[in-house]
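One chain of protein is taken out of this complex; the other chains stay put.
For reference, chains read A, B and C in written order, and residue numbers begin at 1 within each chain.
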Amino acid sequence: MYSEKVMDHFSNPRNVGEIEDASGTGTVGNPACGDIMKLTIKIENDKITDVKFKTFGCGAAIATSSMVTELVKGKELSEADKISNQTVAEALDGLPPVKMHCSNLAADALHAAIEDYKKKQGK
Amino acid sequence: MYSEKVMDHFSNPRNVGEIEDASGTGTVGNPACGDIMKLTIKIENDKITDVKFKTFGCGAAIATSSMVTELVKGKELSEADKISNQTVAEALDGLPPVKMHCSNLAADALHAAIEDYKKKQGK
Amino acid sequence: MNKIYFDHNATTPIIDEVFEAVVPYLKDQWGNPSSIHWAGRGPKKALEEAREKVCKLLNCAPLELIFTCSGTEGANHAIKGLAYAKKDRGNHIITTKVEHPAVLNTCKHLSKEGFDVTYLDVDPDGMIDLEELKKSITPKTVLITVMFANNETGVIFPIKEIGDIAKERGVAFHTDAVQAAGKVPIDVQDLNVDVLTISGHKLYAPKGVGALFVRRGVRLVPLIHGGHQERNRRGGTENVPGIVALGKACEVAVRDMDKETAHLKALKERLEKGISEKVPHIKINGHPDKRLPNTANISFEFVEGESLLLNLDMKGIAASSGSACTSGSLEPSHVLVSMGITHELSHGSVRFSLGKSNTMEEVEYLIEVMPPIVERMRSMSPLYAGIK
Partner (left out) sequence: MNKIYFDHNATTPIIDEVFEAVVPYLKDQWGNPSSIHWAGRGPKKALEEAREKVCKLLNCAPLELIFTCSGTEGANHAIKGLAYAKKDRGNHIITTKVEHPAVLNTCKHLSKEGFDVTYLDVDPDGMIDLEELKKSITPKTVLITVMFANNETGVIFPIKEIGDIAKERGVAFHTDAVQAAGKVPIDVQDLNVDVLTISGHKLYAPKGVGALFVRRGVRLVPLIHGGHQERNRRGGTENVPGIVALGKACEVAVRDMDKETAHLKALKERLEKGISEKVPHIKINGHPDKRLPNTANISFEFVEGESLLLNLDMKGIAASSGSACTSGSLEPSHVLVSMGITHELSHGSVRFSLGKSNTMEEVEYLIEVMPPIVERMRSMSPLYAGIK
């Protein structure tokens, strides 16, 4: 059902955890789908220097969470902004059709975290 | 589908043919069923001394025709009168249910032949 | 005793290639294709590979194929499914008098449910009249269902022409291709059929599996509601071994069709010629050209079919009279009667349907044993007396 890349990220997820003094936190999820993702990011000079995730969810949810952390680590905020759920799915060599909508929220979590950071900055 | 007795009478039918100077002739049949039987009997002193059949029909029709000729040959008319289609079917160790009604007309042919004889006698 | 099987329209043997393909799916790969763990993965893959093979036979896309358990299920799903999906638009169905009971009895059921059904006549060759078809279409007509090839006579219907008419008039079109699949080419891209039914056990796969082509965009009310299988179009755990077998059988059919057709035609022609020359008072039924390569339906005057079959059976030859579904001789074949053949003559009809493994020697053997059998039965027949 899942691609090798998905299974790789599922069984060896990168960047699991929570950043204590995070610059931004994004939590998204849909209880009906059984997926909740929490992304914490550290931002220095408009650059994402660290990122960690915790996810309650299926294989796709965990793999997309892991993948998004890999994709954004070290990226400029402006570039990270461009990452979409589609980008993540493609980086994983695709997801099963049933998983495309519900369990592919990692980019949403990222954007929520960036939003949160910007809000805090605004204050 | 058929009992061994049916198959025996079907493959080696007894008394096939037509009696030239028959005392009585009975023809019964149902074109929808595809069965037509013609029985000719020779009667002397109220006894069936000879009997022959010709039948257009399925295995059951041919076997019941053959069987009825065996059953009545040498019988008193009064005894032959008692033979029913059921008697014939039983003598053949039974017939498949679908065949009980349509293709089991040999006794009817016999009674028609006896009737024919009686009518002729009446004249 | 030799066993000679001339009843391939009733069912076919399972060929070795198919048997070999099935065994792993009975022995080791018995998992549920819906399972996400190891046991489900092999069966899931096999299911989709088989689907592609069946699609190749019909030239359709995988999404357009639904697996079923039989031709009869397929016909029910197609006809009820289309009729109910369109019942707001009308309640008129057109079919023919010579369909298989799977279609006829489904239509009969629908007429109890408020549908009107027109049963088209056939001519003495077993053909329908396309003009009559056109005239039968009314604004209430929602469905035409006409078989691809007739199971008793092998007559092939003008499916392309019927499809064109159906399309022009905006009427859904189903064809029961159970007897055609594997015997003649079928290309749904070339035919305006909306739904097409096939059955595994008529093309060297086992009983218990079939398939339905449903053109993209055509909506059917499901016949079997349940789980998400077949994209919610047909519930129930998929019969993986059966489906694998059907896939393999279709692959073989595609590969061997040209060769088989030539082989079957040669045998059938010899059979018809041989019997015609040796047995008087016979009639070969069905259109002379527009017929399956494997089917010879012959009426023997003055004798009844079942008794011929029993005699043939005693010689090891399997054939059938009328449809295989009528084991018993209670009713004359509705197909032959519709062709204007008398009840008596219909009762005296035998269908020889040839297949892959038949040989010319087997046909010659039939030609040898048939005349004395017919002669003996005729000598017992009250109908023959006057003729001789």
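As a working rule, a contact is a pair of C-beta atoms (placed from the backbone, for glycine too) under 8 Å apart; a residue touches a chain by one contact, two chains touch by 3 or more.
It should be emphasised that the depicted structure is a prediction, and the values quoted were computed from it without experimental measurement.
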item: Touch criterion as defined above, residue of A:19, A:58, A:72 or A:112 at the omitted chain; value: A:58
item: Contact partner of the left-out chain, one of C:126, C:154, C:182 or C:206; value: C:206
item: Touch criterion as defined above, residue of A:37, A:68, A:89 or A:113 at the omitted chain; value: A:37
item: Interface with the unshown chain - residue positions in chain A; value: 1-2, 7, 10-11, 13, 16, 18, 27, 31-38, 54-59, 61-62, 96, 98-99, 102-103
item: Sites on chain C contacted by the missing partner chain, in the whole complex; value: 3, 5, 7, 10-14, 19, 22, 26-27, 30-32, 34-40, 69-73, 75-76, 100-102, 105-106, 108-109, 199, 201, 206-209, 222-229, 235-242, 306, 309-310, 312-313, 316-320, 323-327
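Methods note: only the chains that are shown with their structure count from here on.
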item: For chain B paired with chain C, centre-to-centre distance based on mean C-alpha positions, whole Å; value: 40
item: Centre-to-centre distance between chain C and chain A (centres being mean Cα positions), rounded to whole Å; value: 56
item: Multi-chain contact sites of chain A, meaning residues that touch two or more partners; value: none
item: Chain C, residues touching no fewer than two other chains; value: none
